[in-house]
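See below for the structure under consideration.
Missing here: one protein chain of the complex. Every other protein chain is in place.
Moving on, here comes chain A:
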Amino acid sequence: MAVAHGAVHEEHRLGFIRRYIFSQDHKIIGIQYMMTSLFMAAVGGVLAMLIRMELGWPGGHWGVARWLFPGGFSSDGVLKPDFYLAVVTMHGSIMIFFVLTTALSGGFGNFLIPLTIGARDMAFPFLNMLSYWLYPPAIVVLLSSFFVAGGAPNSGWTAYPPLSALRNAAPGSGLGQTLWLVSLAILIVSFLFGSLNYITTVLQLRTRGMSMGRMPLVTWAQFTTAILMLLSFPVLFAAVVMLLFDRHLGTSFFVPSGLVVGGQLVTHQGGNPLLWQHLFWFLGHPEVYVLILPPMGIVSEILAVHGRKPIFGYKAMVASICAIAFLSFLVWGHHMIVSGMNPLVGTAFMVTTLAIAIPSAIKTFNWVATLWRARIHFTPAMLFAIGFVSLFITGGLTGIFLGSPAVDTYFHDTFFIVAHFHFVMASAALFGLFGGLYHWFPKMFGRMMDERLGKMHFWLTFVGIYATFFPMHFLGMAGEPRRYYSPQMYDFLRGLAGLNMFVSVAAFGLGLAQLIFIYNFLRSLFRGPKAERNPWHANTLEWQTESPPPHGNWGAILPTVHRWPYDYSVPDAMDDFIPQTVPAAAVPVAGGALDDGLQGGAVDEPPVAGSERT
C-alpha cells in the first residue's frame, strides 16, 4: 500500500504485524472486516446451495456432496434431516450476523466514517482493533458446532426455546446450540465496541465545516445504524445469556412447567417461551434495518455520483432514516402475530408496521426522482444501485401483505416470508454491498475493478435473484411452510415439485455467477489499473485524498468543508461536480460568479464559525 509523504511518520515505525494484522488504522480494520465477511459469504452461499439441492430434489442422492460433508449425508448420499436443519440454521445466522452486519457496518462503517467526515481515524482506535479481533474467534466457535456431537443447531436463526433450550429436543440442541449462543455473545460484544466507536467518531471528530447537515447520506446511515445496534444488541445479549442459563444452570426463563420431551418429564418450571420471542425480535427487527440502512446510504451516494445529479430530497432522506430507525423499535410484534399473544397487541403492531412503510416509500420515490433527468453512467456500481431500488420495491410491497395480521396469519412461516425478506433484506443488502464495493474499491485498494466483468456479474445476478426468489412467493401462496426438509409428505404441496426445481436451478446459476465477482475482485486487487484519487469525479471527502489514503488520511492538514456533498451538475459551474472542500468563492464558473442560491444544502446550513463563505 502506498505510504503517504511524511504525513504520519509513525507508520514507518510500525512493523508488518501492527500495520496489517493488529492494526489500529480504521481503513485496515474496515478491509479486514470486509475480507472476513466475504469469506463467510462464501460459506453461507455454499450452505444455501445445499438447501436448494435438498428442496429441488428431496431425498436425492448426492455422492459428491457427501465427500465434502461426510457427517451430513447417509452412506448412499442422502442429506440427513437434522443436517438439513443445521444447514438452514447456519445459513441464516451466518448471512445475517456474520456477513451482512459485519460487512456493512464493520467493513464500510470503518472504512468510510472517518474518511467521509474528514477525521484521521476512529475516536477509539484500540477499541476498534478489539472489535475486529473478536470476530474471528466468534466464527471459529460458530463453525466448530458443525463438528461436535449432534452437529450444528437445528433451531433456526431465531432459536426459539424450548427447542433450543432442551438438549434432547433435537440433535443440534446439544453442544452445537451452546456454541452458537456463545459465538453470538462474542460477536455482540464486537458489535457494541464498533457501534460505540462509530457514534463517538461522528459526533466528535467531524472536520471544520462538516456540520451534521452536510454529512453524506452514507455517513448518516452508518451513524443511525450504530445507534440502532447500540440500543438493540444488548437486549439479544441478555436473551442469549438467559438461554445459556436455562440450558446449563437450571434456570427457567423460557421453559414452562410440565413438558415431556423424548418421553421424559422436563424439570424446568415456570418459564415462558414467548419471553424469548419478545427479546429476540426486539433486536431482530431493528437488526433488519441495521442491514438495510447502510445499503440505503450507499445507494444514495452511488445514484448521485454516477447519475451526476444531486440526491433528491436530502433532508427528507435524513428524516426518513431517523424515522425508520425510531419506528424499527416499535414493530417487533409483527413477527409474533400467530405466537399466541393477545390479538389486540397484533392490531397495535399492525399500525406501527404500516407506519414504517411510509418513510420507506419516501426514500424509494426519492431515489427514483434522482434518476429523472440524470446523466447516468451505467458503471457496475450504478447498475447494482438501480437493482437495489427494484429489489427494495418488490420486497417492500410484499411487506404490505404481511403487515395485515389476518393475511400474515396465512403467510407466516411459509415461503412467502422467505421471498419477502430475501428481497427486501437479503438481496437488497447484498446489492448494496456489491454496489459499494464496485464504487469504493479504487479508494480501498488503489486499483480499479474490471467494468466488463462487473457488468456481467450484475446481469447474471439481477436475473438470478429474480428467478430464484420471485417464484418463492407462489410456493408461499400455495402454503409451503419454511424449514421443511421435504414438502413431499403433503398432498397439497405435491404440485410444487416443478417450481421448486426451477428455483433450485436458478439458485445454482446465481451461485455460479458470484465466481465472476470473486475472480474480478482478486484479479483487480493485484492487477487492476492504478486508480486516481477521484475516478468517479465525486464530491465527498474520501475522494479528495489519495487512493488508497495514507495512514492518517489527509497529510499534514485536515480538509475544510464548505458545502453539502451533492453539488453535481451545478449550472454554470465549470465542472459537473464541486467537491465539498471547494469554497464558494473559488468555484470555477463558466460565466461570472456563481449564485449562492444554487448551492443546495450549503445555503440551508448556517455557516460554521470560521467558514470562508462570504
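The rule we apply is simple: a contact is a pair of C-beta atoms (placed from the backbone, for glycine too) under 8 Å apart; a residue touches a chain by one contact, two chains touch by 3 or more; residues count from 1.
Everything below uses one rule, namely that contacts and distances are computed from a predicted model.
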item: Chain left out of the displayed complex - its UniProt protein name, from "Periplasmic component/domain (HisJ)", "Carbon-monoxide dehydrogenase small subunit", "Amino acid ABC transporter permease" or "cytochrome-c oxidase"; value: "cytochrome-c oxidase"
item: Candidate in contact with the missing chain, chosen from A:A361, A:M501 or A:L558; value: A:A361
item: Touch criterion as defined above, residue of A:G307, A:G435, A:P549 or A:P579 at the omitted chain; value: A:G307
item: Residue among A:G56, A:G176 or A:P471 touching the omitted chain; value: A:P471
item: Full-complex contact with the absent chain, from A:R167, A:R208, A:R523 or A:H537; value: A:H537
item: From A:S74, A:Q204 or A:T347, residue that would touch the chain that is not displayed; value: A:T347
item: Residue in contact with the excluded chain [from A:N154, A:Q177, A:S328 or A:S427]; value: A:N154
item: Where the unshown chain meets chain A, residue by residue; value: 81-82, 85, 154-156, 160, 162-163, 166, 169-171, 255-263, 265, 271-274, 307-316, 338-340, 343, 346-347, 350-351, 354, 357-358, 361-362, 364-366, 368-369, 371-378, 383, 386, 389-390, 393-394, 397-398, 400-401, 403-407, 409-410, 412-414, 455, 459, 462-463, 466, 470-471, 474-475, 477-479, 481, 483-487, 489-492, 495-496, 499, 536-537, 566, 568-571, 574-576, 598, 600
